[in-house]
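Before I ask anything, here is the structure I am working with.
Partial complex: the chains shown occupy the same locations as in the complete assembly.
Here the chain labels run A, B and C in written order, and each chain numbers its own residues starting at 1.
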Amino acid sequence: MPRDYFQRSEPIPYDPEAGPLDLAFRHYRPDEVVMGRRMEDHLRFAVCWWHNFVWEGGDPFGGHTFERPWFPADTMEMARHRADEAFEMFRLLGVPFYCFHDHDIRPEGETLAKSVARLDEMADYLGEKQDASGMRLLWGTANLFSNRRFMAGASTNPDPDVYAWCAATVKACLDATHRLGGANYVLWGGREGYETLLNTDLGRELDHMGAFLSKVVDYKHKIGFRGAILIEPKPQEPTKHQYDYDVATVHGFLRRFGLEDEVKVNIEQGHAILAGHSFEHEIALASALGIFGSIDMNRNDYQSGWDTDQFPNNVPEVALAYYEILRGGGFATGGTNFDAKLRRQSLDPGDLLWAHVGGMDVCARGLKAAAAMLEDGTLERLRAERYAKWEGSDLLERPLEAIAEEAVAKGIDPQPRSGRQEMLENIVNRFV
Amino acid sequence: MPRDYFQRSEPIPYDPEAGPLDLAFRHYRPDEVVMGRRMEDHLRFAVCWWHNFVWEGGDPFGGHTFERPWFPADTMEMARHRADEAFEMFRLLGVPFYCFHDHDIRPEGETLAKSVARLDEMADYLGEKQDASGMRLLWGTANLFSNRRFMAGASTNPDPDVYAWCAATVKACLDATHRLGGANYVLWGGREGYETLLNTDLGRELDHMGAFLSKVVDYKHKIGFRGAILIEPKPQEPTKHQYDYDVATVHGFLRRFGLEDEVKVNIEQGHAILAGHSFEHEIALASALGIFGSIDMNRNDYQSGWDTDQFPNNVPEVALAYYEILRGGGFATGGTNFDAKLRRQSLDPGDLLWAHVGGMDVCARGLKAAAAMLEDGTLERLRAERYAKWEGSDLLERPLEAIAEEAVAKGIDPQPRSGRQEMLENIVNRFV
Amino acid sequence: MPRDYFQRSEPIPYDPEAGPLDLAFRHYRPDEVVMGRRMEDHLRFAVCWWHNFVWEGGDPFGGHTFERPWFPADTMEMARHRADEAFEMFRLLGVPFYCFHDHDIRPEGETLAKSVARLDEMADYLGEKQDASGMRLLWGTANLFSNRRFMAGASTNPDPDVYAWCAATVKACLDATHRLGGANYVLWGGREGYETLLNTDLGRELDHMGAFLSKVVDYKHKIGFRGAILIEPKPQEPTKHQYDYDVATVHGFLRRFGLEDEVKVNIEQGHAILAGHSFEHEIALASALGIFGSIDMNRNDYQSGWDTDQFPNNVPEVALAYYEILRGGGFATGGTNFDAKLRRQSLDPGDLLWAHVGGMDVCARGLKAAAAMLEDGTLERLRAERYAKWEGSDLLERPLEAIAEEAVAKGIDPQPRSGRQEMLENIVNRFV
């Protein structure tokens, strides 16, 4: 494999004065302190393996467009080369974290046993590279959706052998994640759903999925993995309906199986949009429900009905997302992963760098704006004032008929107050 | 008020041979037995008060189009006249049930106390009419969304006085529903949501809503109301986000407040669609989660992004809905309510009749098709076969590592089987 | 290649009494006469090559699921085998027409010249098979979207060499279509659009596309091709925006380049839905504008935001589509193509048959219902009555100020009449 794919040795610098075609950070500076924390520690950026190093640029109407020297990684030799280039890109970008699926880092073996062995071998290789570079693993995960064996579901498959396959695979991936010091382990149920209700036993499949997740949590405790288990909600695509539809749905599912204190969510902007929500809604809801974990910072296009996984580029949107994250106390184990892919026409090595640099800068601006809004305090003060009449009220504790009796007796006649939405939006615009 | 608005005295007959412009049922025959139950008892049709007797035909870009002799019902005298015409229409249609909001049946009084008193007075009047006609109340409910006092929420309002107002109103409506022998009591939280997160304390509002619902359930038990308490999910409109987004969201909410055995859902086709689901999905999910209650059988237009509340007209869609209802055991306390409104250009008295007759016939065809599919048994046999390998499996009880170990040792290699979706859809088409 | 993939020798029979798992037509009978025309001649069914014989079952999150003996057709030998199986399937289904892209029927050569030569060779082979079987070609077309050279557009590519490539390819495909007696030639501009306006010269690209289409029309006349040139509108996917958005957009484009009498449209139900229209709307509009040509009878799922290309299964929807087609005089050169693909879990040879048999039966029912509605005449009589006041009016010829003067002088006060939508929908339901 030819090396030096990116044709530069120096990491991308921070240089706000750089010219329009110069590759430089204009806003992200890892050591800059925001609300008492280094920017790097706030944002906890991660680069994903799959879109950057595995995806070849295909779409439903066309084949590959990218011609990377590391394609196809169908041998262990090539898998290692691919890893070398990945870590080289991490270095150039100056990100602290990365994420992977088993499928991304090793070619599948002819048997389950061989696939597991290859995963272990590559995990060792990545461990060495982590040690050498200081890179850390934000999360590992298992690809339980690409191979045709998963076409009818992973843990919800009608065939128990597939369920068993998934158990073996998740165990291996969790082991590897644990060994590599991963901060989280993610489950995205891309095939946990259905194409038609006509062939689906909805209740049974939900039960199987709940039992599976419980096992994963049990195993995590057995091996002493201290990272968080995260579910990544998505409403549909590739399925017509995905069981982990959105944050509220995942929350109900966790409660049903008594897992609401064990599992959290990894929220992706694009998936929020597909489910009919704003990104900040999903974050705020997860915080309110106590299950906020991590984010995938990649957007969809509002004019498209599918998951475009584009790099973020709208600072006001990103600022509102980080505002909810900061209001909730910031990331614990989670971080900002770019589950984002280049447009398939972005062929050049430099496009990989431009995309991440741009995304990181957008996030840095968003974070700083969010912090400034919080520190300014006007928004939170106005929010608190809006509910101020509840302070000292005992209404929540009294029975319906008592409240009713008093309300009638007093002859209350509540008058509405302005919600001041436009003023609040203008206040936000002072900061973004 | 001029009487005889509908200009006919004979109830609409059943006559499959009637001409294209003759008003007649071609499929609905209350006494016809389907799967061992009278069609009327299966379908449990209800006519709603609001769209038929209150709505004047306005939309966001235009004012009233309907000119009913009972507009406006701003006196108790007119409210009684309106009720007379409503019961006359029920008689002509031959429906067994109706539904109302407080707001529909009485003009609001100048004080809360007077509003409650008027509600009681009209409930007495309706009770007499029920006795005289044999009509029954499928459900009562409170309108906590039209008046400007509710603009920022009902039980989730920032003003505790509004919360108290709602408590008094729901108590009065539940009392009235109980007195009238209502089979259910419904809560639709049209203003329980937000326009902007910027002024909203999401966590607090959810807590208030949970406390409110708990009080309603407590009160129901105190007065011995035996009907079901139902929440009607809707994702948005009028709000940007409504807390009772869909069945899964309501389920999580109920679990969080320990109400999952106390409260069920009233599912509307149009709201399912707005939330990104099919109607049959929402029904099947509610059945699987044990919270299925009742349905609002009114559709949206797939090309519109708002709640058009149209009468059902697509038999295959309706058949799939009743198929899931029958699979789940049919209605207990619930029924088929038409929360449907005429198009605003449908000005004539006859349009009210045509719309309901058409809707009832579509439901009758759907029900018969659903029953035939169940009785034929092919679909359920194929569904069961698909999961047959799970019979006798102990995978769900075993820990992850044990399953993994065995899977690797055995060298399993699961092969996918056809999901046969097109064949299943063709089988359905034999019946619709 | 193993033969007898479909494992049956008898064509699918017409047998309305066949059991639920028997493969038989229950509604489609080619020789049955509907409104004075054989059903086969009304519907003019075509089977497409690409989804049935080329597509391997992949989606954006997973690889192939189908394992056909004719994969991959990367040699001319295999391409002929694939053709043999295709014609065998046509025979079993009893369809009169088929459709293809160049890309479907021959492997691409190393050079443009070789690709053209291979196309010619395979066209000869198909010609022989047509002669032997009586099959006809509904339309041919060029695949100008799969190869990476087209990623930034075909005739709208920034690179003139791609434009030239497309010219050569369309010429070759049009030649082949002409030679095979094709009834139409279709252009679907899957890459004629953009991913971002930031790198796009919209005006220039539209000019190039117009010039290209004009050339195609000129060439058609030169070679004496008598079939219709058809554009297939689609709003997006794979692009963010496709220039041939919908029927109205294509109409404006044709007018701009003076091609409105030369080119017609091939309307696909799924694409209509993606553009925010009903299928019947697009057909009715094309008829009103004089550019209706042909249809792709494959639907999308209303809950998905992408092009699912499913076989039709909703008779009421299909009936409304054929109603508009019959109102417009039926197909001239066009027909009913199934640009439909199996769900990727439908692995078996039999699924290919079930899907088409089901789709053809749905169309047959829709056609018969549409014909019955037209022959009944009630709908058209009511439509005409609604506009009856326009008969004899000279308003359209008079100037604004004259109409205004008279309106004011006369003191007109127009009163609305019921649009009777629910009654009309009920009338339709008598027939479907």
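Definition applied: a contact is a pair of C-beta atoms (placed from the backbone, for glycine too) under 8 Å apart; a residue touches a chain by one contact, two chains touch by 3 or more.
A quick note: this is a predicted structure, and the numbers were derived from the prediction, not measured.
In this structure file the homo-oligomer totals 4 copies of one chain sequence, with 3 depicted.
Here, only the chains that are shown with their structure count from here on.
The distance from the centre of chain A to the centre of chain B, each centre being the mean of the chain's C-alpha atoms, comes to 36 Å.
For chain C, residues that reach two or more other chains under the stated contact definition are 65, 303, 343, 345. Contact residues of chain B toward chain A in the complex are 111-113, 116, 148-149, 151-152, 157-165, 167-168, 170-172, 195-204, 206-208, 211, 215-216, 218-219, 222, 235-236, 241, 245-246, 248-249, 251-253, 255-256, 275-278, 280-281, 284-285, 287-289, 320, 324, 379, 382-383, 386-387, 389-390, 393, 395-396, 399-401, 403-408, 411-417, 419-421, 424-425, 428. Residue ranges on chain C touching chain A, taken from their complex, read 57, 59-65, 145-148, 150-152, 190-191, 195-196, 236-238, 240-241, 274, 301, 303-307, 343-345.
Those residues of chain B that touch chain C in the shared complex are 20-21, 26, 65, 273, 276-278, 302-303, 311, 313-317, 342-343, 345-348, 350-351, 354-355, 357-358, 361-362, 376, 378, 416-423, 425-430, 432.
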